[in-house]
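The structure's right below; bear with me while I get my questions together.
Just one protein chain is left out here, and the rest sit where they should.
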Amino acid sequence: MSNAIIVKRILAVLFAASLAVVFQTGCSEPSQGLEYRDGRYAGKPDTPNWQGDAFDGKRNWEKEIKRRTKLQSEYTRPGGA
Amino acid sequence: MARMKFLCDAERCIECNACVTACKNEHEVPWGINRRRVVTINDGQVGAEKSMSVACMHCSDAPCMAVCPVDCFYKTEDGVVLHDKDLCIGCGYCFYACPFGAPQFPASNASAPGGQATDWFGARGKMDKCTFCAGGPEENGSEAEFSKYGRNRLSEGKLPLCAEMCSTKALLGGDGDVLADIYRERVTVRGKGAEVWGWGTAYGKPGQQSDTATSDK
Partner (left out) sequence: MVTPKLFLTTWLLLCSVLGGAVATAVADDAAQKQVRRQAEQPLNNAPVWRAVRYGAEHSTQATGREAGVLIQSAGETWRQIRNGPITLYGGLLLILVPISIGLFYQWKGPLKLNGHPTGRLVQRFSYWERLIHWSVAITFVILAVTGILMLFGRYVLIPLIGHGGFAWFAQISKNVHNLVGPLFIAAVACMFVMFVRDNVWHSIDWQWLKKAPQVLSGKTHVPSGKYNAAEKGWFWGGVALLGLVVGISGLILDFPNFEQTRATMQVAHVVHGVGALIFVAASLGHIYMGTIGTEGAYAGMRTGYVDETWAKEHHELWFKEVNS
C-alpha cells in the first residue's frame, strides 16, 4: 500500500467525521417551533383545544379565550368602574 | 393567534395561596407536588415584603424541552408547553434545567420533603408539571387525560383556574397581548411599577418573541 493511498484514506475518514460533526451540531438543539402536522406537535400527538363540540372552529375558540382574558381586568369588567 | 402567558403582579399578591389550593383541587395533583406555589420575599420585613405566585411559565425557549433526553415535551400552537407522560422516563433533567422549579417528580422522594426515602434508586416516576389547564396528548376532556394531567379547561374555552379565581387579580393568565393591555392600564392608573416578573426569563425581551411571529401565519 503506497503512502498516497493511506493519505487519501485518512482524508476520506476525516471528511466523514467532519460531516458527522456538522450533523451533530445541526441536531443538538432542535427548534421549539409550533408546527402542527398530522395531529402531532413535533412527533407528539395532541388534539388542539378548539377541536370538539364546544366550539365551531378555531376562530370562535380564540374569540372566547380573548373575551375571558379580558374579564380579568376589573377596569373593563361588565359593571366595573 | 393567542399566545398563552402567566403574569403575576407583586403589588397585588397577598399570599393567600388560593391559586395553589385551586390548582391542587382542580387537577387532583399527586401528593407532594406543587404545580403552583407562592413565594414570599423578605417575609415579615415591613415595607419590603413581596409575594409572588409561580408555576410553569410556558417559556418561548423552554429549557425543559431542550434537555429532555426522550424529547417528550411539545409546545402547542397557543404557546403552552406540555409533556407526554407515556414517553417521560423520569430522569430529572427538566427539573435541573427549569428556572422556575416547575417540573417535579411524584412518588417517594425526589421532590417531596425529606424523610420519605423509600425509593432508594430514585426511580422518581413520571414528571408532573403545570399544563396551563390544557391537559395532555389524550383526547380532550377524557378520563385518561384527567388522571394523567388534570382537567383540560382550555378546550372548554376557560382559562387556568388559578388566574381566573385570583381574588386580587394579582395572577393573570391567558392571551399575552390582552394581559399586556390589562397590565399597562393598571400601571398607568398606579403610576409606577412596570416590571413584569418572570417575563424576561420566560418570553425573552420585546422583539425576541419569535414564537408569536411564526404563529401569526
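As written, the chain order gives the labels A and B, with residue 1 at the start of each chain.
Convention: contacts are C-beta pairs under 8 Å (C-beta built on N, C-alpha and C of every residue); 3 or more make two chains touch, one makes a residue touch a chain.
Note that the coordinates shown come from a computational prediction; the quantities given were computed from them, not determined experimentally.
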{"item": "Shown chains that the omitted chain touches within the full complex", "value": "A, B"}
{"item": "From B:I14, B:V70 or B:A144, residue that would touch the chain that is not displayed", "value": "B:V70"}
{"item": "Chain A residues that touch the omitted chain in the full complex", "value": "6, 9-10, 13, 17, 20-21, 24-25, 27-29, 43-44"}
{"item": "Residues in chain B touching the chain absent from view", "value": "10-11, 15, 17, 20, 32-34, 37-43, 45-48, 50, 52, 54, 63, 66-72, 84, 86-93, 95-101, 104, 109-114, 117, 119-124, 190-193, 195, 197-198, 201"}
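Quick note on the criterion: only the chains that are shown with their structure count from here on.
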{"item": "Touch list for chain B against partner chain A, complex", "value": "1-2, 60-62, 65-66, 71-79, 82, 84, 87, 134, 136-137, 139-141, 152, 154-159, 163-164, 169, 172-175, 178-179, 181-182, 185-186, 189, 211, 214-215"}
{"item": "Contact footprint of chain B on chain A as seen in their complex", "value": "29-30, 32-34, 36, 41-52, 54-55, 61-62, 64-66, 68-70, 72-75"}
